[in-house]
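Have a look at this one.
For this depiction, one protein chain was excluded, whereas all remaining protein chains were kept in their positions.
Chains: A and B, in written order; residue numbering restarts at 1 for each.
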Amino acid sequence: MENAKVLCITVASGKGGTGKTTVATSLALSLASQENVLFLDCDVEAPYGHLFLKPQVEVEKKAVILIPHIDMEKCILCGKCVEVCQFHALAEIGKSIMVFPQLCHGCGSCAWHCSSKAIKEIHNPIGILEAGLTQEGIRFAHGVLTISEPLTTPIIRQLKKWQNAETVSVIIRDAPPGASCSVVETLRGADFALLITEPTPFGLHDLKQVIGILQDMKIPGGVIVNRDGIGDSQVDQFLLQNHIPIMMRIPYSTKIASAISSGNTLLDVSSSYGLEFQALFQRIKKCVMEKEAC
Amino acid sequence: MILIISSQGADINSLVDPRFGRSQFFIKVDTDTNHCEVITNSGVNQRGGAGIGAAQIAVDNKAEVVISGNFGPNASSALKAAGITMMTFGQETSTVQDAIDHYKQGKLNSFG
Partner (left out) sequence: MLNQANHIKQLVILSGKGGTGKTSISAAIADLAYSSQKQVHAVMVDADVDAANLSLVLQPKISETREFWGGSVAEIDKSKCIGCDLCKSLCRYDAIIPYADGSNTYFVDPIACDGCAACVYSCASEAIRMIPQQEGNWFHSQTGYGDLFHAELFPGKENSGKLVTLIKQNARLWAEDTQASLLVVDGPPGIGCPVISTCAGADLGLIVTEPSVAAIHDYKRILNLLRHFKIPVIVCINKSDIYPDGVENIRQYSSSQGIEILGEIPYDEHITQAMVQGKPVTNKYPKAPASRVIQEIWDKIVYRLSK
């Protein structure tokens, strides 16, 4: 834990649609009265956590990448910037240096290596960040990628840094689906990963991908089996064989499906979920503080 | 001035694409802002051919010159109607960088 008082939990899955946002928002609501919760919706391509938590958006900020701007009057066309750029975002064309903003990763290498101080970095907006409070007192923030922009990890990084308040005691990060770099960025710095899966071959396949990431990043994790009962027992068997704890089971029910479809949370289906998530949180807290398996 | 070059890949070192309409990507070069953009060719098909869709991309991006290996009849009539200059490259043009250099050196051929 970066700060002894803050516990950061990332909710991820691998497969899309297993219930990450359902669990993440329900968990946040369950803890709202006892903890100072910060909810970060890191699914910046298609965020919808706000539909469930209904925050009052108070602040907005542009998410930007720093791209190079070359002052051709100072540029001596030495080509160093083109050489150092690993992403082919710079090219020498005729007597000019051209920039490809979409290819730029914002690493700053070109500007640093320019011997004639001809490169300064300027803001290139790629999305927006929004934050606000929910009526339960949860601090909420999300990032929204501008349509047709390619890079997501810079927005997630900026989102994580933006809303770091001192009074927060729990951070819940809702990850995007999949198992690529945006999931890694959402996991980076987390104390625990709560993985939501469904008991089907698709769920198991993609869960294994994310477990691979957790092992590489050395982040402890536990699993919630959602829509329990719809598929087979392979997920259970895999988790048992690999000593990965199943921390909760949520059965498939049309009542839950219908509630979530209409923008309600698990707590609206039954208040017992509130208690279950509080108990789950205590278990996670214990396992992180004592550095033990759950 | 805006140039559009048909490309097989997503950067300046990529091989050029000899077909305009079916090209995977277009590299857009804006010599006023010194900004380049990679445009994925969505290959619009509604009005009768990929050439029309590609020509539409050139128009939408305010291209003044488009550079490719060849232009089909649909693309060329659309581009001509839009007042966009078409130029073609030959065997010696390998990459997008080459295409731009050869354009500046006057080594490309006029089309249409």
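Operating definition for what follows: contacts are C-beta pairs under 8 Å (C-beta built on N, C-alpha and C of every residue); 3 or more make two chains touch, one makes a residue touch a chain.
Model, not experiment: these values are computed from the prediction.
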{"item": "Contact partner of the left-out chain, one of A:7, A:64 or A:213", "value": "A:213"}
{"item": "Touch with the omitted chain, as defined above, among A:145, A:170 or A:269", "value": "A:145"}
{"item": "Of A:132, A:178, A:221 or A:274, the one touching the omitted chain in the full complex", "value": "A:178"}
{"item": "Contacting the left-out chain in the complete assembly, out of A:58, A:71 or A:232", "value": "A:232"}
{"item": "Sites on chain A contacted by the missing partner chain, in the whole complex", "value": "14-18, 21, 43, 45-46, 48, 51, 84, 86-87, 105-109, 112-113, 145, 147-152, 176-184, 188, 200-202, 205-206, 209-210, 212-213, 216-217, 230-232, 254, 257-258, 260-263"}
{"item": "Chain B, residues in touch with the chain not shown (by the definition above)", "value": "22, 24-25, 40-46, 50, 53, 56"}
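Methods note: only the chains that are shown with their structure count from here on.
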{"item": "Centroid distance [mean C-alpha coordinates] between chain B and chain A, Å", "value": "38"}
{"item": "Interface residues, chain A side, partner chain B - complex", "value": "70, 72, 87-89, 91, 93-94, 96-103"}
{"item": "Complex contacts: residues of chain B adjacent to chain A", "value": "10-13, 29, 31, 34-38, 97, 100-101, 104"}
